[in-house]
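These notes are about the structure you will find just below.
Shown here: the complex without one of its protein chains, the others still in place.
Right after this comes chain A.
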Amino acid sequence: MNARDEILGRVRAALRDAPAAPEPARAYRRTSGMTEEARIELLVDRLVDYKAQVWVVDPGQVAERIAELLAGTGECIVPAGFNPAWLPADSGETVPRMRTDAPEGPLTLAELDAAGAVLTASAAAVAQTGTIILDGSPGQGRRAISLVPDRHICVVEAAHIAELLPEALARLDGTRPITMISGPSATSDIELERVEGVHGPRNLEVVVVRSPVG
């Protein structure tokens, strides 16, 4: 008998007493009544606690903020589909070269490794845990680009911020390649004390964009 059938047979035999399969008890919090302002405030607090740098801006200020963040940086990777209104205007000198990573022309790992930063959008965020979620949609790119560069600048739209994890996960398609990011890379492996910065980006900079007024 092959391994599959044998294992399934063993498992069925183990359950001969036909144990009950209770319905999951979902009495925990699944919805929140928090205002956008409160969600932004909570997210910022949690991100800062994890040593991320955070800026909260109005929709019209994103490009300017990103230009300031990128000043002096070498090359910056940007995925295809990134909102062009958020890209810094090319003034020629202070703004670094933006290199687009697109499905039809992916950059090599060496190119990603040599870049000074990567700039992406995000699919959702969880205020309560300080978590930003990327799902590879246009503007977020494939997983490697937000991993290999040492600096990740991530734009989070206020409308995408949920207070609770269940609210955020409900908005996502779980079959997409998903990365949940809570602060920069870290470890607690030496004496269980948290140290930021191991293999993932050691710098996480988050630009939170308020929803347009009215």
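Quick note on the criterion: a contact is a pair of C-beta atoms (placed from the backbone, for glycine too) under 8 Å apart; a residue touches a chain by one contact, two chains touch by 3 or more; residues count from 1.
The rule we apply is simple: contacts and distances are computed from a predicted model.
Trainee: Between "Tol-Pal system protein TolB", "aminomethyltransferase", "Iron-sulfur cluster-binding protein" or "ATP synthase subunit b", choose the name on the UniProt record of the chain that's been left out.
Mentor: From the choices "Tol-Pal system protein TolB", "aminomethyltransferase", "Iron-sulfur cluster-binding protein" or "ATP synthase subunit b", the unshown chain carries the UniProt name "Iron-sulfur cluster-binding protein".
Trainee: Touching the left-out chain: which of A:Val57, A:Met98 or A:Ala186?
Mentor: Reading the full complex, the residue touching the unseen chain is A:Ala186.
Trainee: Provide the residue numbers of chain A that touch the chain removed from this figure.
Mentor: For chain A, the residues touching the absent chain are 2-30, 46, 50, 103, 106, 109-110, 113, 126, 128-131, 136, 142-144, 147-148, 165-166, 169-170, 174-201.
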